[in-house]
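For this view, one protein chain was removed and the others were kept in their places.
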Amino acid sequence: MTALLEVTELKKHFPIRGGFFGGTTGHVYAVDGISFHIERGETLALVGESGCGKSTVGKAILRLFDITAGQVVLDGKRIDDMTAATLRPLRRRVQVVFQDPFSSLNPRMRVRDILAEPIRNFGLARDARDLEERVAKLMDTVRLPRDAVNRWPHEFSGGQRQRIGIARALAAEPDLIVCDEAVSALDVSVKAQIVNLLQDLQQELGLALLFISHDLAIVEHMTHRVAVMYLGKIVEVAPKRSLFAAPKHPYTEALLSAVPVPMPGAQRERIILRGDVPSPINPPKGCRFHTRCPYVFDRCRTEEPKLAAPRTAMAPGHVAACHLHDRPDSENPLAVAKGEAVIPV
Amino acid sequence: MASATVVAPAALTSRDVAAAPPMPDVLPPVKPRRGFLGFLRRNPTIVAGAGLLLVMLAIAIFAPLLFTTDPTALAPARRTREPSAMYWFGTDMLGRDVYSRVLYGTRVSLLVGFSVALLSSVIGLTIGLISGFVRWADSIIMRIMDGMMSIPPILLAIALMALTRGSVQNVIIAITIAEIPRVSRLVRGVVLSLREQPYVDAAVAAGTRTPVIIWRHILPNTLAPITVQATYICASAMIVEAILSFIGAGTPPIIPSWGNIMAEGRALWQVKPYIVFFPAIFLSITVLAVNLLGDGLRDALDPRMAKRL
């Protein structure tokens, strides 16, 4: 059986327009050749810092714009080159939940109309009564009172709005939901409510999730597999446990060690990266991480590493793009499982 | 571990309850005012602007009932009378009653102001929406708008009036054309920023067609900024109309308008200032009313103004 979603060598370059005549003066290499897949019912996390291209990947899968190169295959059908009309019925299968609970709901639509829109568009309801019934059931599903459908978005709190956003995504009966930083803007206690809701829904409905986030603790809690992005490239993909216990890319290791944990005085090995992320307009040659990597050596500056399974990986399906793994284990600081060292326990 | 530090409620019965001291009120209590009256109370500028404008509107509609005479009736024997119990605002060079002329002039001013505001908003909205959604049309439309905006609206209106004969209808058309670029630019900017809103992306993902997206998700959210802009255009159109009439390029002399009343009184300004003074006061008050309304609406409709903390 094929994977639900198969992305191959996806590229999205945004032209930079400038000059009097609005000509193209350069490109932002937002996503620069990434491949991954998502199985049915699986949660794949896409993690990385701002500007790494993770949200662009989400929008590319939703076909909110045309991609520059590569393929996006949904359930065996290639969707990246479909016309808008052929694509429309297929849109039902991939839905989205955004970060900002305020700008993700049209302020001039009542909750009922927000939820009815996808149901009507995809012709899911038999008649007006069925539509009303479906809207009411969606409210139940996201644990909101049924009579709240007559209210306006501004009458709800951030967490409740995020529930409405989730209900709208569910209204289309999708197979895959792209959660673009879906819980990042919420307060801790509300975040827990929404995380639990998403997990319950995934179990009940067998949904696949592409969970785009910068919050590693939530990612570890939520997902099955994790893909780490840096400057438009995927640098590591692994089953969750394997990634957190034994990261095989120096960037992943540094990310894990940088997350503040609520344990005062905890002992941990800290890798503080120097400098800033280079600009995606002019990404470094060779490995894109070499300008900040604590283990950089000559080869990294010239040759770009490919994703490959390191000998020392803990689990199958763990791949990383790093030249260190071609070296003997004694010269590879990531040969051993570093998770326990960088995450305090 | 964590919950072990909270005693089960039953264990408390025997011990004294430590109550926190009550906190005083730092500010006098505010009685929340809801509904329409509350809205008016919170927005006194709107009340002032709309109130004045309503008075002007009433004057325009009920001008024949407000003790006026025929504003065009000539009476050479009673030329240039001072304001008196008989002629409240005096009479002009041809003996016409200035009070009646000013009151009837309200009609022209308001008609031009409202029509221009409405027409230029509707046309500007259409152009702005096209320009915000059709990428290839955008650069062409916007270059044309830039070109039009490089000519001051008054000069453009004068030039357009020169091509046709003076009538209220033509004045409205000329001023509308001159005002369209401003609205189009505003709408285009709003449309471009609304298109980036996550709820629009979500609607696309939910299979909504582009015309429906424009109608349901874009249009309703452009109305607030357009309404505000329309009030400013209304005010500016009234002034432009008065200027056009003043220089004789606007309303024909047969129809009294504040601009041509002032134009006719211009020659006698030094000796009979009241002929210019009264229409000028009416124009100022009306423009002030519309601008007040616009400012009030802007503050009330702009979500960034943190009205409620």
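Labels for the chains are A and B, by order of writing; each one numbers its residues from 1.
The rule is simple: a contact is a pair of C-beta atoms (placed from the backbone, for glycine too) under 8 Å apart; a residue touches a chain by one contact, two chains touch by 3 or more.
One rule holds in what follows: contacts and distances are computed from a predicted model.
Choosing from "Aminotransferase class V domain-containing protein", "Aspartyl/glutamyl-tRNA(Asn/Gln) amidotransferase subunit C", "ABC transporter ATP-binding protein" or "Gas vesicle protein", the protein name stored in UniProt for the chain missing from the display reads "ABC transporter ATP-binding protein". One chain of the complex is left out; on chain A, the residues touching it are 49-50, 157, 159, 187-193, 195-196, 199, 214, 216-218, 220-221, 240-241, 244-245, 254-266, 270, 272-274, 276-277, 339-340, 343-345.
Considering the complete assembly, chain B touches the hidden chain via residues 1-12, 17-30, 32-34, 38, 42, 307-309.
Here is the rule we use: only the chains that are shown with their structure count from here on.
Centroids of chain A and chain B (each the mean of its C-alpha atoms) stand 46 Å apart. Looking at the complex, you find that chain A touches chain B at residues 22, 59, 62, 64, 88-89, 91-92, 94-96, 98-100, 103-109, 117-118, 121-122, 165, 168-169, 171-172. Contacts from chain B toward chain A in the complex involve residues 139, 197-199, 201-209, 216-217, 220-221.
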